[in-house]
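With one protein chain withheld, the remaining protein chains of the complex are depicted in position.
Letters are used for the chains, namely A, B and C, taken in the order the chains are written, and counting of residues starts over at 1 for each.
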C-alpha cells in the first residue's frame, strides 16, 4: 500500500483579495469555486476540482497537503495503520471540502499536516460553468480548460516543500509508511541529512523536506506549479517583475533534478515556485542520488547564482487546525 | 533620401467587433483609442500611437500602409518627387488620423496604397490612460506598456506582404524611389521574378511583393507581428487553435530569412502572420540572395511542410479610398 | 503484477554506418558500446546501458521492444503466465545483450515483438569511458553524461508506436496481461477502434497501436525520443532540414496529449519521432479519453496541418528472429 500522488495544498493567506489577484491574474490559475473563507483553484490542465486552496487567515502558512490514495479501500487501511503507529488523526467528512470525499488528516512525526483522500471530483467545464466564463471551455476532451492566455499560465500543480527539523527521519517515515520513494538527498560534511526529495510517481519529487536552520518545527517552504518550457519560465519572470512581485531566487537550474526554477512570494507571504523541466524517474530500483557538500552547490543551482539567505530560513507556518499541533497520542 | 521604416497598416474589416476580439483578446494587441469607424492598436512595445488600424468596411482589405520618413523636410521633397513621377497623390491633414501628422498618400505603380508621414505621437501610458486600464502601465521607462500576459502578446509590428502582378517592377520602383533595399528574391525556372523581399532597416524585410497568380492587381497578402521566441510561436499556435482560429500554414520556418512563422485569418478574412527570429542585415553592400526553383521550396519552408494553395492566390482587396484606384495622372 | 516501464527498442537498419551517423551526429545519442552487428545507444540522461539498439540487417524494421519488470521475481511469474496463455516465448540469456540480464521474448497476439527483463546495467561514465571520450563525463551525479552540445540532443527515450491490424484487441491484451493502462483512443464513425495509447507510468503513453490500413500485421510505426522544450523541437527541425533528413510531418501538436512532435525517417527507413511536452497522468482511476471522428483531427494535430498519407500506411517490418513470426503454440 502506498499513496498514489500528491493532489493539492491548502495555504493560509492574510489578504485573500490580493492573493486571489496574484494566483489568478499573475500566476494564471482558475477558480473552480469560492466562498467567503476559501477559494478553490486549479491550473488549466489540472483535472481535479482543485489543486490549491486559499484559506482566509490572520497569518500565512500551510493548512494541509492532500495525498490521493490508490484505491477506496486504502482509506480504512490507512486509518488502521495510523492507529497502530499511535498517530492522532481526524476524519473530514466528504463535502466539507467542496468536490472531495472523506479526508483523513494527521500530522507526520515532524509536524507536516497531511491529508489522505480517495474521492475527488473531476473538473468538468460544463458542470461548473454556471460560475465561470464559458468562453474558457475548450472543444478538446484533453483540455479541461482552454490553453491559457492569461498570466503565467502553468499547466499543472507540481510539488510541495517543507522545512523540518530532521529531514532524514521525516523522509524515512514517508518512505516506510506511505511508500513515497526517496529520490535524492543532500548531506553536510558531517554526513547529516540536509534535505531529501521524494516522489511516489515519476516526478523527480512531489515533496521535499529541508533542514530548518532555526529548528522550530515544520514550516511551509513553498508550493510549486509547472510551466511548459524554459522560455515560459523567462516569460514568467518578466510578468512577475512587471507586476511588482519580488523574485527571491532564479530563474536558475537545480542540478539535482535538472529543473529550471524561480521562487517568489505571493502577496500574503507564502513562497511559490514556478518550475519546469527536469528528469522523470522510471526505474523501479532507483537508488537515491547523494549530493555531498563539494558538489551540492551545483545541485542547488547549476548556473552558479548564489542561494539567498532566506532560502534556508524563511517559511510560513505549518498548521493543522483540526488537530492540536504536534500532539501525538493514541486515540481510543 | 529614403523612407525611415514601415510604421503601420490600416486594414478593412467587415466585423469590427469580432476582429477587435481577435486582435485584442487572441493576438493580444492593445487599443490606444477607438471610435465608431476605427480602432487604433499597437503591440505592447510598439512606441508609436498605433501600428494597426481596423477600419469598419463592407469588405476585407488593406486601406493603406504607412512609411515614416527620415526628416520633416522629406515630406515636401517626396511631394515634389511624386509630381515629377506623374503619380497622383493626396494630402491627409494632420490629426485626421489620431496621433499622426500630415500624410501623403499615393498608389505605387502596381497599386499598393502607400502613405508617407513624419509626425507620430509617441505612446505614453500617462497620456492615454484615461481611456484604458492604468494597471497596464509599467514602472519601466523601456516598457510603454506592461509585458503582456494576455493572448499571444507580440512585441511589435513587423512587416506587410502584398500580392502584385509584377513583383520585379514593384521592387525596382520601391528601391529606386523610396530607397528600400532589396534583400532576397525568388525566381521561377524561366527567370521570372516570383517574389521579392525588401527593407529599409535591418530587418530581413519590411515589405514583400509576391506574384499574384490571378493577375488581378495588388492584394494584401498579410500583416505580420513579431513574437519573442520560437516557443512563443508554439504557444501562439495553441492559443489560436483553442480559440477556433484557423491556421492556414505553420508553424514553419522560412529558409529565406530563417524566421519562424504561422499564418492565420482574422475573423474578417485578412491574413495575419505571427513571426519570430530570422536574421538581421547590417552590410551596407548587401547583395540580394537569389532563390532558384531547385532550392526555393526550402526557402519558403525549410522544414518541409507543403505550401497551401491559398497561399499563392488568396489576398484581400487593396484600397485607397482617397484616390481613384490605379489612376496615374500628372496633377497640375 | 505489471511491467514497470518501457526500456528500449532494437531496430533493424540496412545501412549501419549512415544510421549510426544519424543517431549520433544528427539526433545526438551516445554510443555505450558497439560491435560489428550492433550499436548500443542512449540519450544523454538515459540512465540505462542502452535505450536503442541498431542491428545490421538487410531490411529496416523492429527487432524487439524491451519492457522492464518491477521485481526480479516477476520474470518467472511472467513465464508462467505466458505458458498459461499459450504464447510461445524464448529466453535470451543474460549477457547476450550487453549490459542486460535474462530476457523473455514473445510476440503479442497482434505480432509485436516484446521482451521482458529485470537486470540492466546502469550506465556509469567511469565504467565505460575506455571506449568513449572522457570529456563527456559530467561532475554532476545527476548527469550520466554531460548535457549535450551535439546534434538535437534529446534527454531520454520516450515511447514506441506500432501499426497493428486490430488495435482494440491489442490494447486490451496489454492492459489485461501486462497492466499497461489505457490512456486515450480514437474511433471512427462506426465506433471501430482506430488507435490506442497506453502507459504503465505517468507518461501520456509509452506505446501506441494504430490501425494498419493495409491489414498486413504488426509494423513499427516509430520510436520516439524526448527533447526538453518546444524551442528545442524547432531547433531539431532545422538541424534535420540542414542535414538533408526528410521531415514527414511536424512540428505539430498532438491535441490528444498536448505533446509537440515531428516525424522523420532515419537513413535506413525507420520512422523516428522527436517529441516534447504534453501532460502526465497521475490519477489511479484515469478514464481513457475518447476521440470521436468529429474532433479527432485536432487530436492528431491541433494546429491544423494535414496528416500525410504515409502516416497511416508506412511502417517498417516487425520481427522477432528468435521466434517464428506469429506462431502461437503452447510449449511443453
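Criterion: a residue touches a chain if its C-beta (ideal position, glycine included) is under 8 Å from a C-beta of that chain, and two chains touch if they have at least 3 such contacts.
Predicted model only: the values in this text are computed from it and were never measured.
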Legend entry - Touch criterion as defined above, residue of C:7, C:28, C:111 or C:167 at the omitted chain: C:28
Inset, instruction - Among B:167, B:277 or B:304, single out the residue that touches the unshown chain. - result: B:277
Inset, instruction - For the chain that's not shown, point to the residue among C:151, C:167, C:217 or C:277 touching it. - result: C:151
Inset, instruction - Check each of C:100, C:238, C:305 or C:318 against the chain that is not shown and name the one that touches it. - result: C:238
Inset, instruction - Write the list of chain C residues that the hidden chain touches. - result: 25-26, 28, 138-140, 143, 146-147, 149-152, 229-232, 235, 238-239, 242-244
Legend entry - Residues in chain B touching the chain absent from view: 4-5, 45, 47-48, 68, 70-71, 139-143, 155-156, 184, 201-203, 228-231, 255-258, 277, 279-280, 282-284, 289-291, 295, 298-299, 302
Inset, instruction - Determine and list the chain A residues touching the chain excluded from the picture. - result: 229-231, 233-235, 237-238, 240-242, 246-247, 250-251, 253, 255, 260, 262, 298, 302-306
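Keep in mind that, in the parts below, only the chains that are shown with their structure count from here on.
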Legend entry - Chain separated most widely from chain C, comparing mean CA positions: B
Inset, instruction - Let me have the rounded angstrom distance from the C-alpha centre of chain A over to the C-alpha centre of chain B, please. - result: 46
Inset, instruction - Enumerate the residues of chain B that touch no fewer than two other chains. - result: 229-231, 235, 238, 242
